[in-house]
Structures are given as C-alpha cells and as structure tokens.
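Removed from the display is one protein chain of the complex; every other protein chain stays in position.
Coming up: subunit A.
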C-alpha cells in the first residue's frame, strides 16, 4: 500500500459565483493515516471542504492545499491520487462490476494479470466475491456502495474521501457497512476524510471530528472531547441530546438554584446556565433528590427510555431511565446530577486553554 500522507488546508475558503460564501477561510491539518469526520447539518460546507481537498473545487485566492510537504492546490483531481466514494455511488453503468473496479488500474497501465489479481483482492476485501460479471443495475444499494469502495481502494490512493456514503441506505445496512468501512480504514491505515450529518456515524468512525456550522469549523476534537466537552451550545446540541438548565440564583459553597431544586456545581458558579446530558442524570428517591419534577412524557427508545420531566422551567428536562421501568405520566420523580457531569461550553473552552498551556 502507498504510504499515507498528511493533508493541510491553509486559509481555504470558497465563495461561489452567486456571492454565497459556502466556506469561510479555514485551517485544518489531518495527520497521515488519520480518519477525520466532517460533521454538520446540511448546507454547512462539508461537501465543499471535501471537494477542495479532492481537487474538484479550488479554494478562493490565498487558500493552499498540501498533501504532505507537497502543494497540490493547482493540481486537478486526476493527478492527486485520491479515492472518492459518493452518496449515490457514481458507478459506471456501462461497465460490469469488475470493469468498474479495474477502471483506475487500466489507467495506471498495469499488466492484465496484475489487474485481475488486484480486482479479486479488493472484491474479497469488501465481501463481493463472485460478483465480477454482474451489471451495476443488478446490484442492491449496499452492494453498489461496496463496489464503489472497492473501486476507490483498488488504485491504492494516498487519501480516501467519502461524501455521505451511507445516507442512501436503510438503517440496518448502514450500521453494517459503517462497521466494515471502519475496519477497512484501520486495516489500510490510510488518511481519510469522511463527510456525514449523522453523529453516530461520526463518533464510530472518526479519530477526530470537525463539527461544522455555517461554513466554519465550530469544534475540532476527538469524539470524546466533542461529546463531553462541547465548545458551544450548537455543538452540544448537534451531538446527542443535551439539557440546558437556567441558573436562577446561587448560594454559598457553589450551590446553584435551578428550576425544581438546587445543584452542586462549584466549577460553574457565575454562569447563567448549565448543561448536562440526559444519560448523566440519576433517578433517586424523592426524599434524597436534588431536583424534583413531574413526568409529562416517556419516549421508548429500545435500549432506554427518555423521560420528559417538568421542573417548572420553560423546556422539560430530558432524563434517560432504564428501559424496563414503568413511569406514569404525572408521577413525581426525584433526580440528582453529580457535579462532574455538569458543564458549560464556555467553561469547556477555558479548560481546554488551560490544558493546552499546560501541555505546550
């Protein structure tokens, strides 16, 4: 396998001819062999970023794209050694499965025997043995995406780029193929950029995740950092569910008054609101509870159930309870929230700054 390469974007922005700025100038470094996920809502500039890396799109003047030490900004995609996998497969309908996979190898003018050998090899990697002679329109969506994957890795590219490759598949298949792509990326140890709007996919696949918002990177970090220490309310909200509790008063010794009771959070004093995840809230007997509320709805999620608890604030508190417990609407519930699971995006930022200073 070709040794993998790092990718560096320097001040890469993109404003389209119609004046719309899809991407504000951004800097991004992706280490060799790393999988970076670009995550964000539709229209936030993920595809544009990916296309700038691939060479299908050029950054605005001043932007630079580097693969390793080499500046590839002026290189067209066909000279960049990138493999691409698209949402709608983009397989050549005029060719068989094997011919699709061999397409890039023929361009490299490899001898026929080697081409055949490599096609067989990658078809085995994506579990498509025996499908070589099939027509493309005789394949299911999942099989098509496997062919696309095989076609991209057959040429042994330096970089693999994915644009929402699983978005067109149904849930079960999506999970399976996601796991397989993850395994493949680890096996190949190839630099990969993976675009998705699905946070579960992002956390499962990414070594790091760049959460994007309106043409900017809102936060860049490992899945754990992004999930547990989101740098903004937007990120906290986009990755999983989050509760925002308004602080309506404070008492001595870091006691914060919120709707429905009092919480202990000395590290968060002085902030107007505090955040916590539904799964971090504990359900306890009402007589030892820090907060009390009234169950107004229960949403069954399978492995857990999500309770909506009215504590007197404008939005109900989301609390995860074991799936088999039975909660009636109107029932009073007691809750506690340990201080260590309470956070505030701005606080996460300053913590990170402190850490960086310490490490630096």
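The rule is short, and it goes like this: contacts are C-beta pairs under 8 Å (C-beta built on N, C-alpha and C of every residue); 3 or more make two chains touch, one makes a residue touch a chain; residues count from 1.
Assume contacts and distances are computed from a predicted model.
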(request) Select, from "ABC transporter permease", "Sarcosine oxidase subunit beta", "NADPH-Fe(3+) oxidoreductase subunit alpha" or "Aspartyl/glutamyl-tRNA(Asn/Gln) amidotransferase subunit B", the UniProt-recorded name of the complex's unshown chain. (result) "ABC transporter permease"
(request) Quick one: say which of A:4, A:35 or A:54 touches the chain that got left out. (result) A:54
(request) For the chain that's not shown, point to the residue among A:40, A:104 or A:165 touching it. (result) A:104
(message) From the list A:38, A:52, A:65 or A:82, pick the residue that touches the absent chain.
(response) A:82
(message) Using the touch definition from the top, which of A:62, A:93 or A:266 touches the missing chain?
(response) A:93
(message) Just checking the interface: what residues of subunit A touch the absent partner chain?
(response) 54, 56, 76-79, 82-84, 86, 88, 90-94, 103-104, 107-108, 148, 151-152, 155, 161
